[in-house]
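Worksheet for the structure shown next.
Shown here: the complex without one of its protein chains, the others still in place.
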Amino acid sequence: MRKVFDFHGGIHPAENKHQSLRTPIASAGVPAELILPLSQHIGAPAEPIVEVGQRVLKGQVVAAASGFVSVPVHAPTSGQVTAIEDRLIAHPSGLSAPCIVITSDGLDQWQECQPVADYHSVDKADLLARIRDAGIAGMGGAGFPTAVKLTVKPQAPIATLILNGTECEPYITADDILMRERAQHIIEGAQILSHLIEPSEVLIGIEDNKPESIAAMQVAAQGTGIEIVVFPTKYPSGGEKQLIEILTGKQVPSGGLPADIGVICQNVGSAVAVRDAILEGKPLISRVVTVTGEAVEEPQNLEALIGTPMSYLLQTAGYQAAKNQRLIMGGPMMGFTVPDADVPIVKTTNCILAPSAAELPAPPPAQPCIRCGMCAEACPASLLPQQLFWFAQGKEFEKAEQHNLFDCIECGACSYVCPSTIPLVQYYRAAKAEVIQIRQDAEKSEHSRLRFEARQARKEREEAEKEAKRAARKKAAEEKARLAAEQGDAQEDPIQAAIERAKAKKAAQASGGDAESELEKLEKLVITTRKRLETASTKLEAAKAEGSEHVDALQLGVDKTSAKLAAAEQALHAYQQANPSPDIPAPAAPDDAAQAAIERAMAARQADAAKSPEEKARESLQKLEARLAKSEARLQEGRAAGEEEKIIIALESTVERLREKVAAGKAQLKQAETC
Amino acid sequence: MSLMRITSPHAHGPSRTSRVMQQVLLATLPGVIVLTHFFGFGTLVNIFWAGILAVAFEALALKLRKRPLGFYLGDYSALVTAVLLGIALPPYSPWWLIAVGIASAILLAKHLYGGLGYNPFNPAMVGYVVLLISFPVQMTSWAPPRGAGELPGLIDALQACFLPASFDGVTMATPLDLLKQNDSLLMEDLWQANPQFGRWGGLGWEWASIAFLAGGLWLLYQRVFTWHAPLSMLATLTLMAALFYDGGSSASGGSPLFHLLSGATMFGAFFIVTDPVSSAVSVRGRLIYGALIGLLVYLIRIFGNYPDAVAFAVLIMNLAAPFIDQYTQPRTYGHARQGGDR
């Protein structure tokens, strides 16, 4: 007899398994409509490869795997694809997801199957490809693609292959009945898996509350070298990590995979699926589902096609909707409530639980935690649930992480034993999601920061390049001038120099132009012109007195200067009139469009903050109306000018949208006024 | 009809806070009966008066804090505090003494910190210590047990509580007091000179202790708490007493049996140390917590100023509980074993 180990904690909830074990597995039949969610497994959703209206055969691929960690989806029966759309799926969120909807034609016509007669003679990679193409994903609950699990190459060679026949969740008997009725198929599947990964031992773990299964499996396993290991019943011994500890005494390292310690774990249902895929060439299109709970009259196990609506199976088992107030996919410990009875079953659906209100009563209001420590005693991961609860409640997620929040397997043992009926698992789920969200936000923010900085750097570089070009042009011009000066005669030199000076001055003014206000410039101009006029006048007087021949020329100059002075004075006057308070310099024009937008938005917000909602509404309405008028005018203009049709259409829709907005704004204003 | 959407697990075990509290109340019964047998109705009157006050104060505090009364009163926690304090107080305590004690316990130690589950100190022990420090005379005068004097009747007991002036009960020192003030040479002399020592640890008290032990064992059997803290406390106390006991000279601190069966040792070990709210939570943490309480009880009994020490020891260790928790986190599944204090 093999030594079995114990794991920390665990609980013994009422099993309630006998109800659904009274009859053998029955076929559920083919419903009129099958809904196939594209994501029934962990990993990337499959991609549809059929079109609406297309006829498909049973077993035909309707959606292909879209990555390494992904599996295809097959048509569970023959019929027509009637829709590829979002449908409500079995998920605690109650959200919809893309599904392929197939209307059955009632023929249930198979496509051609290609079984492998002797898998020993086939290449292992080919076998793996077949398992993957058969769409097999872990059928115990998580739905991890089986082929991926078998492909992952660990550092350590796989010493142990474990088939999980534990089924520790109360109520569920799908694996139990599978082991009773199809023990031979499980063993064949185990042999194929064993052939693929070549472990030194193959173990099938079963809890001691399933004597019939144990007997059947022992008979089937005789002479194969596969060992059936029986261990005491305790929830959650069927958890992968717990089962590995029970059978091998080793613990899967935190954050690691079983393969890291040389173990691979597969559900017995997956083993049967593998066997069917290889020996019969059939993809995974059906599974055994336990339909149980007090709200069904005949609890039983049904072999149901993937995509069958839950309501169809419930009806088969005699569903009494009035007795039922929550519908659970999975067991009472880890299953989740579904939003509607019409959601389809998927590859991971092992149980549909329809309890009556008396059977699983609604949780009473939570009382304060008294730190009794029962949760810590029950925790199979040796966590301190009460501390985690404390941190989650206080939103101290960092501390929760330090207390190994992510090693929680959400088995629910802590909630089960909690005398204060605190929904502990919900706290952990929310806290985990929150931690992941924070990590993602941090990543996104870091990413945005890098992009922003890259943009800033690019802009600076562009600016620098422009500046460099400008400088190069200027230098070239100077060079040219210097060359010309060297070649030209000496007399031109001072003139050239003067030109240069003027140019330099102008350039200086242009570059520093913003600093020197318009007003100052004008004033300066007036003053300098006046000075020049004065000197010119005195010279003219002197020349007249001397009776110089230059009088005429000087006279002309004086006239010209005085005209200039008049013009400058007029300009100054005009400027002063236009700007009534010339003492305060006009605000420097914002040099950046974004900056300008920010400032405008700031000002608007500040103004908004002081206003009542009514005023706000009225103001926004006015703005909208103004915008509408503008847009309409622009549209008229555009039409008149016979602009491109595209632009006209764009303008038209703008006007339309603005009109809608104006209408909405009016309604809002009315509401604000009535308030 | 819309389907309910809640998180798993959907099944829930039978344990409830109110049930735990009821079990604790039930478990005190043997001890209370024995105490009543030896000391008369004083303890019962204590408990009833304390219970009425506790519920009233609890209701008042809940009202002030705008909490639903029925929901929080239904957890029986106030009643447990009252019964524990009622047992710990000397029989025939005056009504005001109990009122002050309960007020300190419920208002000060419990609701000022946020109510059940949030109190860092054991409320009953806070009430007890407040009284012990404020009214040492009343708190150290125990009625003589059956066999050492005449027992008062129920009427006398009520008078002692509500009309203290009219009651002139006889009081006498407890064995722990005597041990502290002893001036004879041998333990044996002390024993013979004072009948209240009884056979092992105090006339009456030794039997009450055994009754509390029985109640505690029943609670253990009911899995209301784990064995770690009480056993570790008793073991440490026994060890300390054995180390310092020299076989009978009066300089030594009393035999291990004497320490186990006198004073509040058993009562404390099973009803005070096991209070989950104010104690350490992990298994190792509870072992350390219990052991340190045992150590402190012995040290304070022998070297301290007060005759008994359970209340002080528990309060001091309440302070240390979060610290102990910090360093005794269990090793989580899948984490390295040689992680030291992980």
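For the reader, a short list of remarks on this structure follows.
We call the chains A and B, going by the order they appear; numbering starts again at 1 in every chain.
Keep in mind that, in the parts below, a residue touches a chain if its C-beta (ideal position, glycine included) is under 8 Å from a C-beta of that chain, and two chains touch if they have at least 3 such contacts.
As a convention for this text, contacts and distances are computed from a predicted model.
For the omitted chain of this complex, the UniProt record lists the protein as "Ion-translocating oxidoreductase complex subunit B", which is one of "RNA polymerase sigma factor", "Carbohydrate ABC transporter membrane protein 1, CUT1 family", "Ion-translocating oxidoreductase complex subunit B" or "Nitrous oxide reductase family maturation protein NosD". Touching the missing chain, out of A:433, A:527 or A:553, is residue A:433. Across the entire complex, the residue among A:61, A:372 or A:422 in touch with the chain not shown is A:422. Listed residues A:2, A:22 or A:451: the one in touch with the omitted chain is A:451.
Checked against the hidden chain, the listed residues A:69, A:97, A:159 or A:571 yield one contact partner: A:97.
Among A:32, A:52, A:553 or A:647, only A:647 touches the chain left out of the display. Mapped onto chain A, the interface with the missing chain covers residues 39, 91-93, 95, 97, 365-368, 392-393, 395, 422-423, 426-427, 429-434, 437, 441, 444-449, 451-456, 592-595, 597-598, 600-602, 605-606, 609, 627, 646-647, 649-651, 653-654, 657-658.
Quick note on the criterion: only the chains that are shown with their structure count from here on.
Centres computed as Cα averages put chain A at a distance of 55 Å from chain B. Of all residues in chain A, only 7-8, 11, 13-14, 92, 94, 170, 241, 245, 251-256, 321-322, 324-328, 330, 332-341, 353, 355, 360-363, 365, 367-374, 376-377, 380-384, 386-387, 403-404, 407, 410, 412, 415-421, 423, 425-426, 429 touch chain B in the complex they form. Residues of chain B touching chain A in their complex: 1, 3-13, 15-17, 19-20, 71, 75, 77, 115-118, 225-226, 276-277, 279, 281-283, 286, 325, 329-336.
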